[in-house]
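Mind having a look at this structure? Questions to follow.
Heads up, one of the protein chains got dropped from this complex, but the rest are sitting where they should.
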Amino acid sequence: MSSLSGQGAGKAYWRSLEDLAGSVELRALAEREFPEGVAEEPATSRRDFLKLMGASLALAGATACRRWPVERIVPFAHRPEGYVPGEPVQFATAMDLAGAATGLLVTSYDGRPIKIEGNPLHPSSLGGTDPLAQAALLELYDPDRSTAPLRIARGQQIASSFEDVERFSRELFRQLRERRGEGLRVLSEESSSPSLREMRSRLLRALPAARWHEWEPLTRDAAREGAALAFGRPYRSWLLLDRADVIVCLDADPLMTEPGAVRYARDFARARRAEGGRMNRLYAIEPALSITGASADHRLALSRAAVALVAGRIAAELFLRCGLPLPGGAEELRHALERFERHPFRPPLVTDIVRDLLAARGRAVVLAGPGQPPAVHALVHLLNAALGNAGRTVAYAPDPDPERESHAESISALARDAGAGRVEALLLLGGNPVFDAPADVDFAGALGRVPHTIHLSLYVNETSRACAWHVPRAHFLESWGDARGHDGTLSVVQPLIEPLYDGRSPIELLAHALDDGVTSGYDIVRRTIAPALGGGDFEKGWRRVLHDGLLEGSAWAAETPSPVRPTWAPALAALAEADPSAGPGRVELVFARDLSVYDGRFANNGWLQELPDPITRVTWDNPALVSPSTAAELGVGTGDLVRIRAAAREAEVAVFVLPGLPAGTMTVSPGYGRRAAGRVGDGVGFDVYPLRVGRALWRAEAEVVPTGRRWPIASVQDHHLIDVLGMKERGRRAVRLIREGTLADFLDHPGFAKQARGHEGELPQLYRPWSYEGHKWGMTVDLSACIGCGSCTIACQAENNIPIVGKREVARGREMHWIRVDRYFSGTADSPEVRFQPMTCHHCENAPCEQVCPVGATLHDHEGLNVMVYNRCIGTRYCSNNCPYKVRRFNWFDNHRGLGPVEKMVFNPEVSVRSRGVMEKCTFCTQRIEAARAEAKKQGRPLRDGDVEPACAQACPTEAIVFGDLNDPGSRVRRLQDHPRAYGVLEEIGTRPRLKYLARLRNPAGSESGRA
Amino acid sequence: MAEAVLDERALDNTSDDPRRRAPLVLGANDLVTITDKVCRVPEAPRMPRAWYVALCVSAAFTAVLAAMIGYLVFTGVGVWGLNRPVGWAFDITNFVFWVGIGHAGTLISAILFLFRQSWRTAINRSAEAMTIFAVVCAGLFPAIHVGRIWVIYWVFPYPNQMAVWPNFRSPLLWDVFAVGTYLVVSVLFWYMGMVPDLATLRDRATTRARHLVYGVLAMGWRGSARHWHRYEKAYLLLAALATPLVLSVHSVVSFDFAVSMLPGWHTTIFPPYFVAGAIFSGFGMVLTLLVPARELFGLKDVITLRHLDNMCKIVVATGSIVGYAYAVEFFVAWYGQNEYELFTFLNRALGPYGWCYWTMVSCNVVLPQLFWSGKLRRTPWVVFGLSLVVNVGMWFERFVIIVSSLHRDYLPSSWGFYKPTWVEILTLMGSFGLFFTLFLLFLRFLPMVAMAEVKAVMPRPAAEEPEHEVAARALAGRGGSGEPT
Amino acid sequence: MQPFAMQSDKNSPFVFPKWVDRTRPALAVVLFGVLPAYLALLLGFAGSPRTTDVGYAPEQPLPFSHALHAGELGLDCRYCHTTVEQASRAAVPPTDTCMNCHAHIRGQSPKLLLVRESHATGMPIPWVRVHDLPDYVYFDHGSHVRRGVGCVDCHGRVDKMDVVRQVEPLSMAWCLDCHRDPDAHLRPLEAVTRMDWVPPQDRAALGRRLREVHRIAPSEDCSTCHR
Partner (left out) sequence: MSAGASGRRLFGLLAEFRSPEELLQACRQIRDAGYRSWDAHTPFPVHGLEAAMGIRHTVLPWLVLCGGLAGALGGLLLQWWTNALDYPLIVSGKPLWSLPANIPVAFEMTILLSAVTAFFGMFALNRLPRFSHPAFRSARFRRATTDGFFVTIEADDPRFDVEGTEQLLRSLGASAVEWLEDEED
């Protein structure tokens, strides 16, 4: 029991905190729960809230003779109508990332958001989420966020107040108004918010001479320009992958990094289960090894420049050989395509791709990624149009912001003007250009020439420090706003909690600056959405939007634009010069989006930093990826620091050798090496933005020189350099652990996965197996659907209060994730096949861990859950040693020591916070089972299939994880476990796992039975 | 002529001339001189300088041990190099190592006793002491290796407010009972054997303090024949109980691994293999302790070359058994054709920890073969050297079994690597400190040779009968089969 | 009784006086009787929540008397602890609840100062938690109260307490007692909040009936209370 002091401290303390949080936060919350109520922000300020917390903290410290700290119950003075303390409630909101929003449902517990989930109604989510959305919660409670406005002079940061800021900005804008805004510039991130657009036009109306800039480091302008070239004006396009039988990705990653990727992944995966003998086929031609590439049926690793050759080749075949009609007056285009034909490089796969594309007209889609030049995008648009895919598998809508210049131009123009002293005042709405602007734009220098600079930002980041004013930005979970999904669907961003630290949203800041009457975000959003809601009862419609999290039918109207005369043919022709093989010593530097920190904005998010990269399995770093052959050529290996020279600039980066990359390329992901990210993100990884110039944001010719120094890389797999013996064995085992077959195999012998197993059928049992009446929980993971994105890992981390341990501990093999996604390579180093396998507690019926525990801290309950009783555990680690799946995690230290009051608010009160020295592991989210059970009892009905959904299954974009009751013959999980593809990992050692996998299916060209 | 024979006999008792039994005590010793020789040590006002030096060193290491444990308890098991998959390494290695050391003592005092090996009498006392101290060191590690040391008592089945009980299916719990029993029985056995000698010390006492202390410890033993009768019966019973016990203890320890699922652990050969190894290492340690001790305290004619010779024979025998076990493991892995098992053993010999494996093989199997040479068996410094080698080898054996099996088990995705931290290394050294400190104190204050037992088997100058008959009859008597009355 | 005398003369040795032997029986009793018994007691009682927790009655920020409200005035528990039936927590009432009456009764009483303040400022009243389960224990009031476990069974005769006091150990063993044999603790739903409810003669039979009616099958699984 003495463990309590240890275990209690964390939770005991904030259990009282949660009441506190409730007491103050809830008034605000209640209004949102019943929006027809008054709309003013609540009076009680954060300070009292913190004061109170402080008080209770002090009391908690004063332990009397009792065994754990005295706890305070702090009820409401005025409890909101119908609010029940301690009962979680969900609210709909949305997260806008670089101009595309994902609809979310956020669980709030006594006024604290504690879990983010996808909104099943939202077309960009359908219930799934990507890791970034899951981790946004931790960002909310990040103690490093800026807490108050700052006045910054000569690097000195002077605490200021909103009053000062407003006084200053009102004065500034008064002067500007006199000059019609001459010299005012606004730099914003790409955003889909109609309200922001509304505020922008108001600003430009009020100050016509002002100018609005937009910068997004991971810009998608190439696609936009490509569409403009192809159709004469910019178009937004989005995919309808559920209708695509053939998908050709040219350096594109629709399953992970495109806007709407979560939705795409689901549509894609639905067609990977070979239901009705049908399956889509995915071709990936790419320089990096992306999630999409990893799930491709055919993958071709080519330098970024050489991808154009494949595109051109495909087009040439289709237009010149297969008689696909060229648009009128496209002689230049014909010539360009002929040059591709004449190119000595003969890319493989092209014939297959062409055949499939022709066979699947209207049911196929060709995609180009942001890294490809506009001409390639234009060509792709042309192909989709000619193949009749446009409008069927890919939808188009006019770009909502047609006349904006490209991001690169915009920011360099801004820098130019500022440098020339033409800029009087600069208002930065978020972003971090000082860190992420193109290297050929001296943004910091330009800022220095601007008299008045105001930076609105979550953190006091590199840019803030170079500005005159910093204004804390309210997190999207703290402020009102609106956003559009990848298909234009409109959502209201609804706050879940009072701003923990004072903060403003961009629209509020602009409203204050312009001081037009309406300044509260709440009102601004209502004003913006009013017309969209149309006639009828506004409040009713508004409530509905808040409740659903989206406005029904607000998606963009899809149209099918017709290609204009291809004036861009010369640009395309130029690409035919590309040489797929780079010279010795020089490499093609490929910039790829990092899946954890995005463009660097999430660098201070521990969950994301510790989330292993799906492909490299590296945490807390962004090493430069090279193929084994290139590594050999450069004479470097994993962990060696190299100096990269590109565009006359240098960066030092550690190398990581990864199979499946094209020779002569080096893949780097910007966003690391932050200098002012916060305690978590500072100095993690390497800053490669200096290697990036505006005219070529996505690739560079680089020179690589070894430095002879080393850098520790914390990878959660292959913790150390693995010897040949081990590698051979790993290869042998991979194919047994992750069973895989082609569609043809499956159709011929559906049970191929089972036959792959050593033993056939049930193993003989020494004892009569325990019979589980009532519920019998089980899980399946469809390896055909899993794309390895890692959402499950973060969702689990958020749901189950899993600690962050840091790079050093990860390097020592002590990461705590309850569910991990194992990655195996098979095949050759040049064209390996990537296999993912989510791995968590199998809840074995003959659990090896249980019998060896001396104190019976891990046992089975009567529903077959392998329960881990933290408070009984003494920490012998025997269970972990004896677990064949190695899914148990041990608390080597007190991983929650030193968490501040706000950090602790992220904890899920339904799950114990584990103390030092105890084992922990996946519980199948037993707390969710209990909650569902209680709910069902309340409604006086039995539990139904789908009532219980563990965090991992809920978050999974591809529905790969299915959970349910094996005793319910109708349940999905029961059907899946009886599926011919179902098999258990290591079943042959007699563990009787409750978690079964569905063998992975692939649909390579040639297995023609695949296409019904 | 007769003179010559006597001399030659007095000098060397290692010849295996079947025509006469070699004497177990050399030189012109009688009951009094023997008593003097042994009692001189605890009665001496000062010890040899070497003793003080040794004590200072070992005490220092004991302090280090205390510091390391303190650091561990206040910081967390994370201060060790452990990880997932390697959840055990130095901690359990040391545990098994020390438990193994203990076994020689019980073997000498119990099993050799049942086998009527009367030469044991010279060494059993110190060997038993060693056993107890080794088990103390051993018990330390399971206790401190857990994550929450402050609730370690939950392993005992006692009624509690949680109304829960330990899980008796767990080998770790078996350990608790086995090692606990082993410690208790060893202490009882040791103390009981010591009572007559404590009485001797009491009766030789020259100060009140000594008389009081030894008087209390001796419990008023006065050598009564009626007492001796029951005493010998009890001694025999304890020996008969300790024998299966000692075999069971290391079998149970081996269950920690044999009962698990891990390739390289999950095997039926472990119990015999571990027991043999334990005896092997135990004798290694006995030699390490006694070779210097007999020099230091002038007990050469009590702990004679013949004793060393016999022990070396046991070492070479058990060492070869262990070697055989190593071989069989590989055979079974190959014969069973279980891919995981197969890989584990390949990895053991050729993987990252290969060097540990080959250290173990050369120390435990190859080098002890030197003991086939009688000359080496009777060269104390060689014996000492090889005994150290054996200790090293047996520590590595446990390390290899534990770590090389853990670090690469079923799923390659969770393969890992283990490196000890300075904390673990110092803890190991500290445990040696504790062990030697206890042993040195034992030498200082207690009779290191079982006088009463030696007297029963020593050649007696009384002319009328050849000493070997006395010895033989004395042994028969110790066997406890007195004629019926 | 002769003292511990020891002549320097070697020939007449020191001998323990006779009384030393006479202490032997006593010694045996202490060693094999008293000591173990003492340890057992220590283990059994000193450490048990019955000793450490029962009777815990911290002083509250204001002298609210259950004896008065629940006892003399006979308010039903649920008048204040409204959520007890649907929720896991029997929420402590908001200040408003107090003011429902105290707006009119004892409006000016100095004892109620804190209440009035709280009502005015919206600052909560920081009550001290009395019945405090470890944080790894998840107890659901609703599912117990809705199935006929009386308040009094765990909280005692609150209606007789001026200052609320813990009367049950609230230990795991204590929980299990009831989970293993619920019959003895079940009562008709209407009597759940009745402090003075007297069970009928044959309580076991009643319990059995209620258990069948409410389909009560308490679980001993760890996952029932620990997550």
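Just so it is clear, A, B and C label the chains in written order, and each chain counts residues from 1 on its own.
Quick note on the criterion: a contact is a pair of C-beta atoms (placed from the backbone, for glycine too) under 8 Å apart; a residue touches a chain by one contact, two chains touch by 3 or more.
This is a predicted model, so every value here is computed, not measured.
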Visible chains that the absent chain touches, using the contact criterion stated earlier: A, B, C
Sole residue of B:Tyr231, B:Phe257, B:Phe280 or B:Tyr340 that reaches the chain not shown, by the stated touch rule: B:Tyr231
Residues in chain B touching the chain absent from view: 30-32, 35, 157, 163-169, 173-174, 177-178, 180-181, 184-185, 188-189, 192, 196, 199-200, 202-204, 215-216, 219-234, 237-238, 241-242, 244-245, 248, 252, 255, 451-453, 455-456, 462, 464, 473-474, 476-478, 482-485
Missing-partner contacts on chain C, residue numbers: 2, 10-13, 15-18, 20-21, 24, 176, 220
Chain not shown, touching residues in chain A: 767-770, 845-848, 850-851, 856, 859-862, 992
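Here, only the chains that are shown with their structure count from here on.
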Shortest chain-hopping distance from chain B out to chain C: 1
Pair sharing more residue contacts (C-beta pairs) when A-B is set against A-C: A-B
Where chain A and chain C are represented by their mean Cα positions, the distance between them in whole Å: 48
Multi-chain contact residues (two or more partners), chain C: 47
In chain A, residues with contacts to at least two other chains: 1, 872
Partner chain B, residues of chain C touching it in the complex: 4, 6, 10, 13-14, 16, 43-44, 47-50, 169, 171-174, 176
Complex interface listing, chain B residues touching chain A: 75-78, 81-88, 145-152, 154-155, 161-162, 164-167, 169-173, 176, 256, 259-262, 339, 343, 346-347, 350-352, 406, 408-417
Touching residues on chain A, where the partner in the complex is chain C: 1, 4, 7-8, 11-12, 15-16, 19-20, 23, 27, 44, 48, 52, 55-56, 59, 65-68, 70-79, 84-87, 859, 861-863, 865, 867, 869-872, 910-913, 923, 926-927, 930, 934, 937-938
